[in-house]
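As you look at this complex, bear in mind that one protein chain is not there, while each of the others sits in place.
Chain lettering (A, B and C) follows the sequence in which the chains are written, and residue indices restart at 1 in each chain.
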Amino acid sequence: MAIRVTVWGENVHEQKNKVVAGVYPLTMHGTIAGFLNKEEGITASSVTLQDPEHGMTEAKLAETDVLIWWGHAAHGQVDDKIVERVCDAVWGGMGVIFLHSAHFAKPFKRLMGAPCNLTWREAGERERIWVTSRQHPIARGLPDHFELETEEMYGEPFGVPEPLETVFISWFQGGEVFRSGLTYRRGAGNIFYFRPGHETYPTYHDANVQKVIANGVRWAFNPEARIAKPNDAPNTPVDKALEPIVERGPRLHHDGEEGFK
Amino acid sequence: MAIRVTVWGENVHEQKNKVVAGVYPLTMHGTIAGFLNKEEGITASSVTLQDPEHGMTEAKLAETDVLIWWGHAAHGQVDDKIVERVCDAVWGGMGVIFLHSAHFAKPFKRLMGAPCNLTWREAGERERIWVTSRQHPIARGLPDHFELETEEMYGEPFGVPEPLETVFISWFQGGEVFRSGLTYRRGAGNIFYFRPGHETYPTYHDANVQKVIANGVRWAFNPEARIAKPNDAPNTPVDKALEPIVERGPRLHHDGEEGFK
Amino acid sequence: MAIRVTVWGENVHEQKNKVVAGVYPLTMHGTIAGFLNKEEGITASSVTLQDPEHGMTEAKLAETDVLIWWGHAAHGQVDDKIVERVCDAVWGGMGVIFLHSAHFAKPFKRLMGAPCNLTWREAGERERIWVTSRQHPIARGLPDHFELETEEMYGEPFGVPEPLETVFISWFQGGEVFRSGLTYRRGAGNIFYFRPGHETYPTYHDANVQKVIANGVRWAFNPEARIAKPNDAPNTPVDKALEPIVERGPRLHHDGEEGFK
Partner (left out) sequence: MAIRVTVWGENVHEQKNKVVAGVYPLTMHGTIAGFLNKEEGITASSVTLQDPEHGMTEAKLAETDVLIWWGHAAHGQVDDKIVERVCDAVWGGMGVIFLHSAHFAKPFKRLMGAPCNLTWREAGERERIWVTSRQHPIARGLPDHFELETEEMYGEPFGVPEPLETVFISWFQGGEVFRSGLTYRRGAGNIFYFRPGHETYPTYHDANVQKVIANGVRWAFNPEARIAKPNDAPNTPVDKALEPIVERGPRLHHDGEEGFK
């Protein structure tokens, strides 16, 4: 059984900007899905912002094991109801990878609960990505560092919560550093943020970047059945308590009543 | 300079439910502000859901060092714009303590990025709270465990992110356990969740509970000036790079242009 | 390729104590290796304290993917050189699971850097183990809680570092709680501590306990080649710097000299 990946692409600059269209003639999401489909045990498709429900229908999410999200120019156009739906899927066990400018994507900000801000510079400078956690599954098969000759700079402080693990840190030619690979868990969903991927540069054609994303997919994959109602807060009746107890004191809720939400 | 605490009270059950009104004749928020005002170096006031802007005006947040939030029956009535304003204050450095049923309060869910769900039972059973992190500042002056003879049960799994530190874990008479004291940091804001406090029981009259909350206030307090724009993602121009670099390749943004959000 | 597990057994009480010998006629390590050998993709053997080099020869460690350690009465008899060798293997990528009273085993204390102490009571009381991290790989296939009718109590505070993740918390009949499943990473090695397993009770015959241990083996397994010298701190010569730099100022070390250790 292959891991089913859905790549969510904003698909704005590929259509409007000739440079981006030239670098990614198959679109960014198409490029990412393309190299993932060459990986053993992974099958990838893509959807875009412009699709009905941004491509994030209940049906599509139900058949997505790992979601990859790239967005930049149109974060605000993503419907809040779709954001909640995506988060529900993550909490229920769907893995998710956020790439580059998706640090400001609504689902990422929603899952982090933090500003997710940073400093930036668009100068085509050199980025060197260092592995900070030796033999982490997401770093599998990588050298201890690799370079991207032209990238946008993202600088610290990166306004995210302390991660479970810091997997990569970037060095930038202009003098900044950035935590470029971070893992989180929210509900039953594994989350990986990976920094590189400005749309005017050929980052997603880079073999090491492709390896990180494929590793990330395997790391984020949760083979268990999706939790149907990941927000449920079930009442445990007194007469079904695991240890015998006798009810005492006043109650707000009647038997069988739902809790407040 | 005293730490300025604002206690946010939902103030619904105190008004509608005779049992609650009997247990907390000064209201719950009034009770909490009351015992905090007896602490050296702390000055507390309270606001409620029913106040204009739920009492969470820009002015009030600006003079709040640590916010304490208790809500239960009316989470849905809290305006989303106020939730964002509260989160901005936290990200900018305001400390915040969420009590009991505030696990489902909008600001808590927003800051956690997770379902924050649990199991529950309203049976007036015994809860025993164990310190899991010896000499943690929030456990200062406490015995290694203390009991609340009648409390609502909250049971694991508690759907929150891994905390910075687990300070307390509760044992319940009916057979459950719960991580009752958890710390987080979001942006520059310290966050403490503390479980006890069902409104029909005299929990906030308990000396140990009062000590935990006062300790929590001191732990959460950040003495630095509030960050004015905690979501800002400033551009660092090429000509101001810390190391000399020459711009290369195409750009999306013109000089001085803001980034996408 | 199967995951190669070595179960390290202290093998003292099985030989000296009739009760333990009765509960575990195949010894404890033999029992654990036995049920693991029924798992698909796992092959297990066992060694004991009494073996030459406690069974932890360089050769045996080299062919061990995941080590399981149970000890209680004879922690002090484990040679410190063997402890360092085991830790080197963990830092180089070997997974390791510490069971029950191995909280005081030398390799566990060495890897934790903490007292690893707790409170305890030997009364054959009921333990109920709750899953705190839904769908964590180590909880795969388990119900949300399970019981062991007779176990030794271990109580908080448990003197260990904050874990990567808290997977299980135990409720005890006598009123205590304990973080019973904790994950760590040290160097390239994954570490799992699992609480149950007092030698006078049939804990390792329990199906849920066996499932946790098998899950733990799969979680701890690191498929990459062992790092040969996990403690190396290599010098990067100036003339091989990734960015061209010119040496400045005085030096302590001559070219090619090793660093201080």
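Annotations for the structure displayed:
Everything below uses one rule, namely that a contact is a pair of C-beta atoms (placed from the backbone, for glycine too) under 8 Å apart; a residue touches a chain by one contact, two chains touch by 3 or more.
Quick caveat, the model's predicted, so the values are computed rather than measured.
Residue-wise, the contact with the chain that is not shown comes from C:Gln173, picked out of C:Ser46, C:Thr64, C:Gln173 or C:Asn222.
Which of C:Asn17, C:Gln50 or C:Asn208 touches the hidden chain is settled by the complete complex: it is C:Asn17. Considering the complete assembly, chain B touches the hidden chain via residues 93, 128, 133-135, 140, 145, 164-165, 185, 187-188, 222, 224, 227, 242-243.
Although one chain is hidden here, its contacts on chain A can still be listed: residues 128, 130-134, 144, 155-159, 162, 164-166, 169-172, 175-177, 179. Residues of chain C that touch the chain left out of the display are 13, 17, 19, 72-76, 87, 91, 101, 104, 110-115, 117-125, 150, 153, 155, 159, 161-162, 164, 173-176, 184-187, 199-201, 230-238, 241-243, 245-253, 259-261.
Please note the rule applied: only the chains that are shown with their structure count from here on.
Counting every residue number used by either copy at the chain A-chain B contact, over half are found in both chains. Central chain by Cα centroid: A, whose mean Cα position is closest to the mean of all protein Cα atoms.
Farthest chain from chain C (centres taken as the mean of C-alpha atoms): B.
Rounded to a whole number, the gap between the C-alpha centres of chain B and chain C is 36 angstrom.
Chain A and chain C, compared by their mean Cα positions, are separated by 31 Å.
Inter-chain centre distance (chain A to chain B, centres taken as mean C-alpha positions): 26 Å.
Chain contacts: chain C has residues 128, 133-134, 164-165 touching two or more partner chains.
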